[in-house]
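Here we show just some of the chains, and they stay where they sit in the whole.
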Amino acid sequence: MKAAIVGATGYGGAELIRILQQHPEVTVQSYHSSSQWGGSIVDSYPHMQAVSGKELKAISHEQIAQDADLAFTATPSGVSSKLVPELLKHGIRVIDLSGDFRLKDPRQYEAWYNSKAPDEVILEEAVYGLAEWLDTDVRNAQLIANPGCYPTAALLGLAPLVKHLPIDPASIIIDAKTGVSGAGRKAVPVTHYTEMNDNLKIYKVLEHQHTPEIEQVLSGWNSNAGTITFSTHLVPMTRGIMTTIYIDVPESITAEKLFELYQESYKDCYFVRIRKKGTYPSTKEVYGSNFCDLSLAYDERTNRIMIVSVIDNLVKGAAGQAVQNMNRMFGIDEKTGLDLAPVYP
Amino acid sequence: MKAAIVGATGYGGAELIRILQQHPEVTVQSYHSSSQWGGSIVDSYPHMQAVSGKELKAISHEQIAQDADLAFTATPSGVSSKLVPELLKHGIRVIDLSGDFRLKDPRQYEAWYNSKAPDEVILEEAVYGLAEWLDTDVRNAQLIANPGCYPTAALLGLAPLVKHLPIDPASIIIDAKTGVSGAGRKAVPVTHYTEMNDNLKIYKVLEHQHTPEIEQVLSGWNSNAGTITFSTHLVPMTRGIMTTIYIDVPESITAEKLFELYQESYKDCYFVRIRKKGTYPSTKEVYGSNFCDLSLAYDERTNRIMIVSVIDNLVKGAAGQAVQNMNRMFGIDEKTGLDLAPVYP
Amino acid sequence: MKAAIVGATGYGGAELIRILQQHPEVTVQSYHSSSQWGGSIVDSYPHMQAVSGKELKAISHEQIAQDADLAFTATPSGVSSKLVPELLKHGIRVIDLSGDFRLKDPRQYEAWYNSKAPDEVILEEAVYGLAEWLDTDVRNAQLIANPGCYPTAALLGLAPLVKHLPIDPASIIIDAKTGVSGAGRKAVPVTHYTEMNDNLKIYKVLEHQHTPEIEQVLSGWNSNAGTITFSTHLVPMTRGIMTTIYIDVPESITAEKLFELYQESYKDCYFVRIRKKGTYPSTKEVYGSNFCDLSLAYDERTNRIMIVSVIDNLVKGAAGQAVQNMNRMFGIDEKTGLDLAPVYP
């Protein structure tokens, strides 16, 4: 199978290169960049010397469609919305890592992204690729909208509960913390080393564009689900997301029942690891891997459940899940090329 | 005025030395340590060379009481409970930085600290020293229980709301994040550099001993207040606490009213800075200072208020607030010796 | 005494504000910025709320000279060279924190800075302000060229040796390491958080503009001194410089003699701390303070001396030394306003 990586010089693109370079079933044909084409990927990422010496090419839909079976578009929101329809027109399948094709309702997109939504027909067609909870057979999908990093962590944590227990969806509060790579490669003041080191920031308060993405999926799972509270923090570390989730349960349940539910729900999911009761994951424990680690706690004092989930935002939260989706699209075992042990410490 | 610092080799003690070394109204007579006495403070803290060359002395109640008007006990919980009564017996006033004298109910103490509570008479006498919300004139106090770092950040954020608005106290969720110095100076695996760097951890889930401290104060302020949810995370940074607080408001309010309430409540409090609407503090912005910065947001979509507060856990969350309390005890202007600009970046 | 801070929005300027805000003998009249004037300093530095609410003004030489006795120009190289002569013309004294007036030889400046040198008359007049080794009485100086951060650390380490021992100056190798704040406040790729965190970089190899500054001073101290080797590394930390210096000694000396020499040389220098034999400073041990800590070792196996010096690059390496120079210029005790204990941890 042949793939092209579009947006190869961003962190998502670089992580796709790292993962696919070891994937036994895929050949990456070409890297594309809208800005830095002409030189080698090594000019942009010296760490790739001897790993990959591929040239960075301009983005030509025809060429990409001709050379590859699948394009990963690791391009920013607002770029993907224009690029992806062109690629689809040329008959190539696409996994898009931006936020452009995740929201079914164009008004939501326009309200949260401050940008024009893609064509509704394509939005309708796009499959939301939360790999453990796909609601369709993606072997026939033309376009997968790869989930956001935060929604991946939050939704994997919430799924069994929201689907199966009588919780109060309006009570859901997701306090999310991310490493700085989630903000991308562009040097801007807020993520200048000196401004971010030894510092903890809260950002995009009540304005994060992943809010409607989470709400859309939750209301698909539970008809009572509506708005939620979602907050995001920048933590002085490179990779990793932790979401700490709080939910009221109207009637008392037992911690044991909770664990059983989660273990049962994820028993066939290699990449979701339920942590032993009373232990909790740290972000470093999934560093560089496609795992999502989950812990649960039930507080009898307040009738509230706490869920803790961690992922590597660039792997399970972006490139890794994209490859997992690719595997499913092409009928390959989902672990193929993704069997990466976390890099610890 | 003459003071003694007991527990001088911990981080709280070292920060007391740093602050008091510039305080114009206090002479620190002696440093005391239960374990490392005999040498100079410089052996324990080389950064103090030329700043202070004082000897570390053993802990002798008589000697301390004879030499000083006030003792700061920056000793661990379980040590203070034994030490402080002895000091009081000798007639010296005490500001205790441990958790031992904060909880009025000994059963609460014993349940959360797994240790025997101090004598109830002394517990009764101890004044809880949240400096901006003291409910008594401390000029006559013999013992001040200096608040915990997390409760300081959380309670300063919650006070105006819990006291004056018809919120639902049971809905309060405090998602707290701390720098690692809060865990103390002892080298243990969880805070080994390699295990903590580039890593985010959640810890003491549903078990943190600051929970009942926060609840006790809230229920003093609002008769409807009972249990709350409080979670704690270790962030890879040295200093700083951020609490992100979520509260349901049964009826709609306006953001403007919220800001007015806070500005009015803290108009005479130099150390509490209300941030401009739409802006949010980062922990580094109070680094090394006694400030507590507060931001507010009201979410119309969910009828929920978010409060963000940050402090330096070793200053406003420990030694700085202790000095602020000392100033009040001795009728000195509360800013004296504490007018430290944040060290930024 | 009245001062103005020009370039108040850079890190050097901000540190001047922090230090001078507590200086008992100085009133800072105004802050100036070439780019961000019009608002308050708090817009640029939210951590200064309640500390300073001064307006940022444009740079008017007349106004500055009229309002203040002294201007600190914390402006970039290339800006100071134009600005300072104008200020001097208006009769105001200046301490310049850039590299523009440090090199006496304009050809050296032009070779290493790739920029036109200032007028030679002014270069001649400028006093190089290495505060512990001033070779003139600065009470009459009009212009002090405040030393670079690296030269400060290296030269304080080398002075006694180069002046008094028969070392081989050509053998001097200075391996320097700095925290990232030394690179300034501007967000650029090399100091983007994600590119710098958990990473160690070497930069400007054989090209660092502080090389001729160090060589100029050394050859003033020792007529045999010529070129040296100087390398610079970026360390993932905010503040701090360490220089590890290697020098051959043609004839054997004893470690004791070495320590005596240093202790004697710096016995009247509060800000230089000679560390106990066999112990070595870390950068955090001078964090936020004006200290320079020095350690020494003599290796009998190789007849080589190692000197280790650490400073806070923004304090002793910039704003702190500038204030120390101001104190000397105005006949004030050099410690005034600078008696800051290191912030540790």
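Labels for the chains are A, B and C, by order of writing; each one numbers its residues from 1.
The rule is simple: a residue touches a chain if its C-beta (ideal position, glycine included) is under 8 Å from a C-beta of that chain, and two chains touch if they have at least 3 such contacts.
Just so it is clear, the model here is predicted, and its values are computed rather than measured.
Here 3 of the identical protein chains are placed; the entire complex in the file holds 4 of them.
In this section, only the chains that are shown with their structure count from here on.
Note on chain placement: the centre of chain B and the centre of chain C lie 36 Å apart, centres being C-alpha means.
Chain A and chain B have Cα centroids separated by 38 Å.
Averaged C-alpha coordinates put the centre of chain A at 46 Å from the centre of chain C. In chain B, 197-198, 238-239, 284, 287, 345 are the positions where the chain touches two or more neighbouring chains simultaneously. Touching chain A in their complex are the following residues of chain B: 170, 173, 175, 177, 179, 194-195, 197-203, 205-206, 227-229, 231, 233, 235-240, 242, 244, 246, 280, 282-284, 287, 295, 297, 299, 301-302, 304, 306, 308, 310, 345.
Those residues of chain C lying in contact with chain B across their complex are 11, 14, 17-18, 21-22, 45-52, 181, 197-198, 238-239, 270, 273, 275, 279, 281, 284-288, 291, 293, 339, 341-345.
On the chain A side of its complex with chain C, the touching residues are 11, 180-181, 183, 185-189, 191-198, 236-238.
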